[in-house]
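Written out below as structure tokens is the structure these notes cover.
Just one protein chain is left out here, and the rest sit where they should.
Chain nomenclature is as follows: A and B, assigned in order of appearance, with residue numbering initiated at 1 for each chain independently.
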Amino acid sequence: MVKSVPTWLRAAAVIFVLVTALILLTPLFVVIGVSVSQSQFIAFPPNGLSLRWYQQVLSSNAYLGAGWISLQVAVMVTVFATLIGGAAAIAIHRRQLMFSDLLATAFLSPLVLPTIIYAIGMLMFWSAVFGPVSPFTLALSHTIIALPYVVRTTLAVLAESDPFLEEAARTMGASRVQRLWFVVVPQCIPGLAAGAFFAFNISFDEAVLSLFLRGPTLTTLPVQIYGQLEFSPDPSVAAVSSIMIALTIMLIFVIDRMLGLTRFASA
Amino acid sequence: MANVRLSAIKKSFGKTDVLHGISLEVASGEFVSLLGASGCGKTTLLRIVAGLESVTAGSVEIEGVEVTRLPPEKRDIAMMFQSYALLPHLDVAENVRFPLRMRGIGGREEQAEKVKAALETVQLEHFADRRPRQLSGGQQQRVALARAIVSRPKVLLLDEPLSNLDARLREDMQVELIEIHQRLGLTTIFVTHDQEEALSLSDRVVLLNAGKIEQEGTPAEIYSQPATGFASNFIGSANLLPADIVAGDAGPMAKFSDGQTLQLGPDERVRGPVSIALRQEDLSLSATGDGPKAKVRTRVFLGARNRYVLSLAGEPLRALTANDVEFSNGQSVTLSIDPQRVRVLPR
Partner (left out) sequence: MNDRTESLLLALPGLLLLVLAFFLPIGQMLVLSISGPDGPTLSHFARFLSDPFYLGILWRTVRLSLLITVICALIGFPLAYIMARVGPRLRLWLVVMVILPLMTSVVVRTFGWMVLLSRSGLIPELLRDMGLVGRSFALMQTEAAIVIGMVQVLLPFMTLSILGVITRIDGRLEEAARTMGCSFLQSFRTVVLPLSLPGIVAGSLLCFTLSTSLVCDAQSARRHANTSVGGIDLQIGYPNAGLAVCCSTGGHIIRWHPAGTGALYQDDGLQQWLSQSRHGCVRLP
């Protein structure tokens, strides 16, 4: 749109973007680099090229077990957060409750509380009231921190939908339940889907709550990586980290297909 | 028989009174337009008939049954929205089927028949499996119309359905609406701010102003005999000039503030301070002759016609003439008008 930007500025912009990319992404590239090293030790640039650490990860019961637990928790979180957050977003969007704004703030508030404080509070409260923590407890607390994403993405698509659709459906004889199911929910689907993938990503990657709420049989993948890093770091950590990065990139693109990433910014 | 009867409808939003007691009857099969400027309450009135808005006082009857407290889904109506309100996730056929499905009218096959017939009525039978997004504005509009007529509602409510179309499409659509109305005979209430649209489509026009009925009548009555200054200004955008009625040799005359006079019809009964309503298209201008003189301020070339903005007794006055009538700015011209075409309204 804007033409006649001076050449030196264009060049400066390109350099600026490249440097920013370098700072943002170098740690991730480094991880991937380390993961294909032949060396026993974590080293960058890698010595030689091999996939042996990937082999090791895929045959390690510790990693596979932790991955399986992470997956179970993440799936639970995805289902909980999508259903609960989607319903809440619809309620907030309708603005019929006197405290709609307060409600919106309440659902977004887990974002601004330091997770470490939430984790301690949750551990103290939950074990005092309900006894030892379980994967279910962990899933609930992950759901709490994933809710704001689902609420936001769903609100974003609802904000763009035609406000007269529900009224139109009423004039066509649709009852309350029919309107919700045939008119409102289909409108929400892109937002719900994007929110679901966010929720999965958050739960699968989350480390702090998992660290606090872990039990002897409840070690998620990030906690496993953390432990490995702490006690016997080797390039297998890099390999499993690389797999997680790949998963994240995949999820980012799926979310983009669902909703368009830049829509969050403009919503 | 009255199909829709509104009795003393009042509506307030908080402390703002929007409708001040409106009573209106719409006969079976009649096409009634609610005409008015934005904010006059016409859309609110329509939404009250639909049940989307509750009333503060008054009652609504449809086919002799009181429905004032009935929610819209239980009233047998259909409404077409300004934004069309098509469901974006359903294709055209599913959109049209929606009211049948919601109201549980007929089995699948019967519904499919009705959808097909409705789409044929609006000439969209080849677009049945498109999504609304893939259609042009005019086509979306037709889908909305098909969806509104498919269930043969007792009342068809149209909320400015043509306002989002360009001029050409709007004309086509007006013709189509008239034809569909003639064919199906649905009782129709049509909301618009466009006086031409109201005049050309309806059996009856209800002119609303500030939450009250200003005048109602057939399009011809409304056009030729506006009852108030507002009506004559809104319909045909007539010039309104303050004047006094004085007796002249050939019957009553209007005397403007600068002393010039204009001959009126002999039967004019109104006396005292009045407003004189002069339609732009009824005025003719000439360089010489008897009659009030006005000064040319501006000429606007409209293609087929010229519009002159004149100044008479310090008031602006617009006149439409043929495009070969030419005067220069500042020139003094003589106005003439058939005395029968002058409306005298009490001030």
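Here is the rule we go by: contacts are C-beta pairs under 8 Å (C-beta built on N, C-alpha and C of every residue); 3 or more make two chains touch, one makes a residue touch a chain.
A quick note: this is a predicted structure, and the numbers were derived from the prediction, not measured.
K.L.:
With touch defined as in the header, list the contact partners of the absent chain among those displayed.
P.N.:
A
K.L.:
Using the touch definition from the top, which of A:Thr78, A:Thr115 or A:Gln187 touches the missing chain?
P.N.:
The missing chain is touched by A:Thr115.
K.L.:
Which residue among A:Val36, A:Val57, A:Met76 or A:Leu147 touches the omitted chain?
P.N.:
A:Leu147
K.L.:
Which residue numbers on subunit A touch the omitted chain?
P.N.:
Those residues of subunit A that touch the unshown chain are 1-2, 4-6, 9, 13, 16-17, 20-21, 23-31, 34, 42, 44, 80, 83-85, 87-88, 90-92, 94, 96-97, 101, 103, 105-118, 120-128, 140-141, 143-145, 147-149, 151-153, 156, 176, 180, 198, 201-202, 204-208, 211-212, 214, 222, 225-226, 229-230, 237-238, 241, 244-245, 248-249, 251-253, 256, 261-262, 264-267.
By definition in this document, only the chains that are shown with their structure count from here on.
K.L.:
In whole angstrom, what separates the CA-based centres of subunit A and subunit B?
P.N.:
Those two chain centres are 54 Å apart.
K.L.:
Which residues of subunit B touch subunit A once you look at their complex with the stated criterion?
P.N.:
50-52, 71-74, 77-79, 81, 83, 85, 87-90, 98-99, 102-103, 147, 151, 157
K.L.:
Can you name the residues of subunit A that touch subunit B in the complex?
P.N.:
So the residues of subunit A touching subunit B come out as 161-162, 164-165, 167-175, 178, 182-183, 186-187, 189.
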